[in-house]
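Heads up, one of the protein chains got dropped from this complex, but the rest are sitting where they should.
Now for chain A:
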Amino acid sequence: MNTEPEFAHKIRHHLNLATDELGRKTADRLFEARQNALARQKTAGAQLSLAGVGHMAADVILPHARALVAIIGLVVGVAGVTTWNDFQKAAENAEIDSALLADDLPINAYLDKGFQAWLSEHSSQD
């Protein structure tokens, strides 16, 4: 009775015989496949070159490109809205300031209790 490795060794011998007898057409196809694979082989040298660095960066960044674009869009959007609000506020303040300076306050300003309090406070200080 053969042990497992002995039996396997005999099977291996027969399999190798069969492999040696592969047809010419199959051997040619395998050779062609090997050449194609070698033509596209990744080499360690490529990683060290400048192009390799770019390629590596592209490999890392490209899979997350969509998420990155979305995040950048969101950040730009938030920054845009904040800047726009600041401009609006500044314009409103400028309008009130110029009205105060021109002594041309709208009637609503005198109805504002806060404004009257501020006015009396400032006039008493003067």
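We adopt the following convention: a contact is a pair of C-beta atoms (placed from the backbone, for glycine too) under 8 Å apart; a residue touches a chain by one contact, two chains touch by 3 or more; residues count from 1.
Heads up, the rule we're going with is that contacts and distances are computed from a predicted model.
According to its UniProt record, the chain left out of view corresponds to "RNA polymerase sigma factor" among "RNA polymerase sigma factor", "Aspartyl/glutamyl-tRNA(Asn/Gln) amidotransferase subunit C", "Heme chaperone HemW" or "Bifunctional ligase/repressor BirA".
Shown as candidates are A:17, A:67, A:91 or A:111; the residue that touches the absent chain is A:17. Only one residue from A:40, A:66 or A:122 touches the chain missing from this view: A:40. Touching the omitted chain from chain A are residues 2, 4-5, 7-12, 14-15, 17-23, 26-27, 29-30, 33-34, 36-38, 40-44, 47.
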